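Submitted below is the structure of interest, expressed as structure tokens.
The other protein chains are all here in position, but one chain of the complex has been omitted.
A, B and C label the chains in the order they appear, each numbered from 1.
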Amino acid sequence: MNPIINLNADLGESLGAWTMGDDAAMLGIVASANIACGYHAGDPLVMKRTVRTALASAVSLGAHPAYPDLQGFGRRRMEVTGEELAAMLIYQTGALMAIAQSEGGRVTHVKPHGALSNVACANLEVAHTIAQAVRRLDPTLILLAPAASCLAQAGAEAGLRVALEIFADRAYQDDGQLAPRRLPGAVIHDIDEAVAHVRRMLDAKAIVSLSGKRLPTRIDSICVHGDGKEAVRTARAVREALTAEGYRIAPLTDMDFA
Amino acid sequence: MNPIINLNADLGESLGAWTMGDDAAMLGIVASANIACGYHAGDPLVMKRTVRTALASAVSLGAHPAYPDLQGFGRRRMEVTGEELAAMLIYQTGALMAIAQSEGGRVTHVKPHGALSNVACANLEVAHTIAQAVRRLDPTLILLAPAASCLAQAGAEAGLRVALEIFADRAYQDDGQLAPRRLPGAVIHDIDEAVAHVRRMLDAKAIVSLSGKRLPTRIDSICVHGDGKEAVRTARAVREALTAEGYRIAPLTDMDFA
Amino acid sequence: MNPIINLNADLGESLGAWTMGDDAAMLGIVASANIACGYHAGDPLVMKRTVRTALASAVSLGAHPAYPDLQGFGRRRMEVTGEELAAMLIYQTGALMAIAQSEGGRVTHVKPHGALSNVACANLEVAHTIAQAVRRLDPTLILLAPAASCLAQAGAEAGLRVALEIFADRAYQDDGQLAPRRLPGAVIHDIDEAVAHVRRMLDAKAIVSLSGKRLPTRIDSICVHGDGKEAVRTARAVREALTAEGYRIAPLTDMDFA
Partner (left out) sequence: MNPIINLNADLGESLGAWTMGDDAAMLGIVASANIACGYHAGDPLVMKRTVRTALASAVSLGAHPAYPDLQGFGRRRMEVTGEELAAMLIYQTGALMAIAQSEGGRVTHVKPHGALSNVACANLEVAHTIAQAVRRLDPTLILLAPAASCLAQAGAEAGLRVALEIFADRAYQDDGQLAPRRLPGAVIHDIDEAVAHVRRMLDAKAIVSLSGKRLPTRIDSICVHGDGKEAVRTARAVREALTAEGYRIAPLTDMDFA
């Protein structure tokens, strides 16, 4: 039987009159969508249209909650108490759940965005806050988390199903964290290099860092990006490479995580 | 058997460091709460705390969606397309549903706020947009609407259960609409007068306008307000008068609407 | 001596991670920029960069205040009292004045945006509120207003210098108001047609409506748009046509308005 893998992307990041990314193209490539919920991007109308198109493409729906920061696109760290962070996450996820429900669909996973994700990957207390909030809202929700992160650990400890992802276009440090964007080589722009990066990690069943260090991990999903022409082509190339190697690309809802 | 009636109030209208109204007092008086959802007031933490206290008081939970306008407290009319209005209403209601769910409760009614309510009471097209959005989200939700309004009519036509409310502290025009706040006598400040106003309408089974005109209607609920010391005392006096006359005060979820 | 005319465009309408229009291209075409002030678009960083580039291009700076509505891009009418509208306009204009000042420049005109402009063109009371607010802030500011509008009239009555503009890509009704966007022919997409439209009005020294009706008016400025490739080419074609006919394109600050 063919191995199964998921491809996910951040979508629905337009806002009112402003457009971000090529969602239509990406929905033909990925199998699961992380949809902005209005805090870093997205508005109710963008959310509705993204949900509708994703459902028509048989792409599974995830909430992509963030710090409240349109101006900074959710990329700025913000000091928020655990109680407030949990409430913010539930608020955003619930908004998307209702929009999905009114379109005949269902939100089946949650993936934190930007600075919130970065903090949750390195800070176990914040990671636990997020995992507990997801569980309190709906324990059947899948937590989509970077492999080898505090967030993945906290999700497992909370008894959630956790999908482990790697990034096609981002390099890793030896501790398994993403290399910060400002460092040379942190973002992989070349399509062939991105495909090779993904292949290398899948073959090794491990995160492979810039220095070549391996951190063994299960890999359930590959995150690709959709802003910029090149990004869409990278995403497509990753999909084709996976298919060529015999992988079946499936939504998170079709997977086991074990 | 005693007649049954509902008392409702707008709650959870604080925001971050700012406090509005005396929610704790009001939750000891009313049986159903209309909870702000972050568009005109409220934030995720305020929503969570309001939900928690309401549940502890056996008060049923309603969403109180509004135009996106913190600065104007949702009291400014805004030109919004039907598609966007529906998406905004579902977004806000869903956010509260998730917070309620994570606290072990359920949102059981929806009541539009401020300018959005005023528009929906007089404009049948907007009223239909709201009623259809509620139905698409969850057809078991009760629509709490002013008696004799377009909103009530649209709710019935959409097949929703509609709870009809009158206002204890607001005078009516001959067409059944609220007299605008700027008119003398539009807002009833005297406690005894408010109680008499409610009694007169319940006895008449009708809205009774400033000029004495009667518009026969079923009355399921009485809306009381909670901002200001006097308002809380008025709300309490209305409750006591109803109890003295043999009414049982019940949450909307205990009622039939027929 | 060559006749003199101004070309203006709305610029600085990006927001955080979202880009709108091709400001760099437009700053090589127009002589005056209407810069978003954060209420419908723009943020402090976008404003600063737009001011800096405009100054480097010898383009004069104007504030482009709007209703507070990022989600709706300032295109939704909103019920705001005169006192609050005046305060909002002064707030936005002042924010841009300070940014200009810190970059060694000066804001020399004000032009309302979107729905606020539409209301001010047809409603004399709102127009007076705007003109008085501008005058109270700084009576040397130029008011850039559509020709034959209430706003132009109110500006003149307030003793402001008023620059009268026509739109290159918008058709007019017989009363001199813009034809609403939803009507066929309201927006002129063809480049040659837009150039002919401008020429016809300059030759006639009048607004020329869809039906051919003429409303005589002074014309000080032509508004061109910059969102979309075609728009930039239209703007450039208008500039070239004007230059070919012997006009000198100048910033509003070089003009007389009499």
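In the analysis below, a contact is a pair of C-beta atoms (placed from the backbone, for glycine too) under 8 Å apart; a residue touches a chain by one contact, two chains touch by 3 or more.
Source: prediction; values computed, not measured.
Asks: Give the residue, chosen from C:I5, C:A33, C:M78 or C:L96, that touches the chain omitted from the document.
Replies: The single option touching the absent chain is C:L96.
Asks: Among C:L137, C:A163, C:A194 or C:M255, which residue is in contact with the omitted chain in the full complex?
Replies: Checking each option in C:L137, C:A163, C:A194 or C:M255, the one touching the absent chain turns out to be C:L137.
Asks: Pick from B:D23, B:D43 or B:E103: which residue touches the chain that isn't shown?
Replies: In the full complex, the listed residue that touches the missing chain is B:D43.
Asks: Would you mind spotting which of A:R77, A:H189 or A:K205 touches the chain that isn't drawn?
Replies: A:R77
Asks: Kindly note down the residues of chain B that lie in touch with the hidden chain.
Replies: Output for chain B: 14-20, 41, 43, 70-73, 75.
Asks: Tell me which stretches of chain C touch the chain missing from the display.
Replies: Touching the missing chain: residues 38, 43-45, 47-48, 83-84, 87-88, 90-99, 101-102, 133, 136-138.
Asks: What residue numbers in chain A mark contact with the hidden partner chain?
Replies: Touching the chain left out of view, chain A contributes residues 68-69, 71-72, 76-80, 115.
Everything that follows uses one rule, which is that only the chains that are shown with their structure count from here on.
Asks: At the place where copies chain A and chain C touch, is the share of residue numbers found on both sides over half (same) or under half (different)?
Replies: same
Asks: With chain centres defined as C-alpha means, what is the inter-centre distance between chain B and chain C in Å?
Replies: 43
Asks: Quick check: how many Å separate the C-alpha centres of chain A and chain C?
Replies: That pair's centroid distance is 42 Å.
Asks: Among all residues of chain C, which ones touch two or more of the remaining chains?
Replies: Residue numbers touching two or more other chains: 71-72.
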